[in-house]
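Just one protein chain is left out here, and the rest sit where they should.
The chains carry the letters A and B, assigned in the order they are written, with residues numbered from 1 in each.
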Amino acid sequence: MQVIAPAGTARGAPAIAAAAPTGRFGLERILLGLGVALLLLLVGYPLLWLLLGALGLPQSIGLEHLARAFTRPQNYAALVNTLELALGTGLMSVAIGVPLAWATARSDMPLRQLVHVLVALSYITPPYLTALAYIILFGPDAGQFNRLLRALFGLTSGPINVFSMSGVIFVIGIHVFAFTYFLTYTALKAVDASLEESAQMLGAKRWQTVLRINLPLVAPAITGGALLSAIDSLALFGPQAIIGTPAQIVFLPTRIYATIGSYPPRWGEASALSLLLVALTVAGLALQRGYLEQRSYVTVGGRGVRTRRLEHGLWRWPLTGFCLSVVFFSAVAPIGVLTLTAFSNSWIEPLSASNITLAHFQAALFTDQVSVRGIINSFKLATAAAAVAVALGAIVAYLDLRTTLWGRRLLDYLAILPLGLPGTVMAVGILLAFIRFPLPIYGTIWILLAAYVARFVPLATRSANASFRQIDPALEEAGRITGASWWLTMRRVLFPLARPGLLVAFLLVFIPAFSELSATILLYAGGTETIAIAIYRLNDLGQLEVVSALAVFTIGVVLSLALLVNWLSGSSWASGETPIRG
Amino acid sequence: MPIARRSMIKGVVASCAVTLLRRQAKAQAAGPEDAAQIDLEKAKAEGKVVLYTSLDTQIVDAINAPFTQKYGIAVQYFRGGSSDVTSKVLAEADAGRPQADVVDASDLAALLLMKERKLLKPFKSAAAAAVASNLRDPDSTWITDRLTQAVIQYNSKELGSAPPKTWADLGKAALNGRLVYFSSANGDGAPRIYTLAKHLGWDVVKAMAATKPLRVQTPQIITQVLERGERIAGFLQNDNIAWRSKRQGKPTDYLFPAEGVPTEIGACGLLASSPRPHAAALYHEWWMGPEGQALLVKGGKYSSRTDVAPPEGSTPLSELKLLMLDYAEYKRDKTKILDQIADIFGGEWGN
Partner (left out) sequence: MDFIEVAGIGKTFGTFQALDAVDLSVEEREFITLLGPSGCGKTTMLRTLAGFLTPDAGTIHVAGQLFSSPTAVLPPERRRMGMVFQNYAVWPHMSVFDNVAFGLQINNVGRSAISERVSRMLAAVGLEGLERRHPSQLSGGQQQRVALARSLVVEPAILLLDEPLSNLDAKLRERMRAELKTLQRQLGITFIYVTHDQAEAMALSDRIIVFNKGRVQQVGTPRQVYERPANLFVADFMGVVNKLPGVLIEHRGAEGHVRIGQQTIAARLGDGLSAADRAIVIAIRPEAIGLGPGAARDRANVLKGRLIDSAFLGNIVDHQVDVDGTLVRVQGDRLQSVEPGAEIELSIPIAECVAMRGDLPEHHEPEQDRS
């Protein structure tokens, strides 16, 4: 290396080295390059295999798998059922999400805070646990509610059968309606009161104002929310399998699972069906994006918006009743019944002092081999997946926000893409990609790690992006010009400042990874069972009490972490409200 | 300096590769061919054994515990339906990453498929002498470990006086909306349904389907559903579960219809790619041996060994008319059969 002491510098202190060629920023390039390579390997490569698999590779090549996938009546039925499910949940999300959002955002209803929190709770509860709870609640004969209804009305059977299409729609609907609720809530909060007051000054009555002013303003949010709910419902393998299978109703994700789970596995058909599911998702997302972008009158997150709570008089009471019954069915009843079951000797016996036990928790947390292994694996996997996803997300966000490299937008897109892909689809791609050379990790815990990172890297990327966006690049430049190398600047300036945001990113990945089911079910092996697998398998064996104990434990972990996220996001630099400036 | 380092790395990689290849070769070459060749020390040195099974976890745990205690070899197992077990073995073979040493499934067709794909290793078990020759592979790649009979199970409070006595009774209108049966989404319930159809005609099956029976994903749940009174009669494919429920004093009973009972042959074998061949063979012999089989029987299963008694209080197999499935035929026509059953019952059968 050439070192020349600069002539004529003041005070002749350290020598200035010769300029290095631009392309060689050493560590910076290596780290960023590694991140890019890993992202391509974990997201790009499996998606490529999905296409190759649908063409019959590696055994053969041709269109017969695609043709078969689209002509077999079983697949056709699965497609129709899936569409019916999406339509049903979309409509249901509007029917309950919009009134709830109005009640909590704009009305003077009592208990609106409680309702808001409980909607959030129903959203973070893994939907397959809600499905299990609904079997306990509305199993056709032995369900607790059915028995109550029979006792009340003197019926001999039924009356409600959760094992039906409307049962699946209901159970998934009370989970996904949160999308419509939150989007509508935010939009309603962003409508400035002056817009309504202007209408009133012109003589409009209140209902006219709501119909002519509020509703059109928040319509894009409602449509967008309904579409998101519908898209999410397509992908929810857990409730589709847990309720749909006994009900003899097949959906695309359960169909894909069955084509791989029966022997010999039919990779080509599974890939072709996965592509069909991707097509549905992409179409839905494109529609949703179109709605939100072209028709968004309300600038979400705009500052200085003044909203008024409207007085509803006596109408408050039926509204309260409606809201409370929604959150009762979406959060209180399922979590409540799981808790009761977890503590009961036998779930079909009524709760009494003699029927209370901790034995199921003991079985779930200490004695049952699969369950204990599942808990340990889930903690390990979620931690590792969150760490890797945050590192990747940070790299993608850094490239996007701090460099002008060619292709960084594409990379950002690749890192966000899995957000719209059902877990089942990701799993099929990962399975095909990593079952063989060059990285045959099928059957090991690494394939689950790969799947979790690939599935949840969008959450980390968005979060890291938001976090870096808050940090003025001048803070890093000040570090460089003061003499710190790139890596030192990262360590001393960017990371400490982004830490709360990155911790939130970590938790946002950890939470869903901890209870992931739809990809895991296709990828786990003996010894790599997770909590979700333990729950799914123990449910197969009818051990509902142990399953409930495990479910209560899982909800407990997820809930505590969600509260931590909430607390972190509400405090200090991670709030996302004020950019970090010097 | 960099050159030296590079060549060193090359050296390390090469020696690792050689070691790996050698280990692979050793693993496949070595390993006992019959029970007499089992080397206890080598088995212990292998440390553990991995079992893929479709047997109920409670029975598996009961069989494993004394084995581990006796030999100090841990048993790690994956338990799923027969299809889960089989598709996992096949997928791992495709991946070139064999995990399992011993496989057991209650669907002989699955083992036949594995044999056809050369995944099973011939091994002359000491148990062969005690198992009828039509219940084991002439090439010694698999051997039947258990026979499981389908039964009619019912809630004894509801149907105690007049239970359905024949398979045809299950299709009567009296059971509309009160019948329960099982199949996983992968079609695990299909072989027994097909056996019934093959011997007694498809009409019996169609009549059952016409009662709009509740489908559950495992046989264990059939019994639970009956115990709770959610349904009153069930086409249960595993007599051991009915046996256990009754013995536990639950309000259920069961019977073997006189028309004959579909019998399911559960078989086990050693995997050719087994990473731990000695421990695998040792475990296989324990599993098939009189002690292991006695534990199986204690869990309510009928052993394939002629020298092991039937479960306590059960009808001896000799008094039952067993309906057998031609597994070679089933394996060949599987897709067609599944399509047919899916047409009759609806839902997902993995076809």
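FYI, contacts are C-beta pairs under 8 Å (C-beta built on N, C-alpha and C of every residue); 3 or more make two chains touch, one makes a residue touch a chain.
Owing to the predicted nature of the structure, the values given are computational and were not obtained by experimental measurement.
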Displayed chains contacting the withheld chain: A
Out of A:A37, A:I481 or A:L563, which residue would touch the omitted chain in the full complex? A:I481
For the chain not shown, which residue from A:P159, A:G336, A:G407 or A:P496 touches it across the whole complex? A:P496
Interface residues of chain A toward the undisplayed chain are 4, 6-11, 13-14, 16-22, 25, 472, 474-475, 477-486, 488, 492-493, 496-497, 573, 580-582
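Basically, only the chains that are shown with their structure count from here on.
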So in the complex, the part of chain A that touches chain B is made up of which residues? 74, 139-142, 157, 163, 241, 245-250, 254-255, 257-265, 348, 369-370, 431, 435-436, 440-444, 525-527, 537, 540-542
Show me the residue ranges of chain B that touch chain A in the complex, using the header's touch definition. 50-52, 56-57, 61, 76-81, 83-84, 86-88, 90-92, 94-97, 99-100, 110, 113, 177, 184-187, 214-218, 220-221, 223-225, 228-231, 342, 345-351
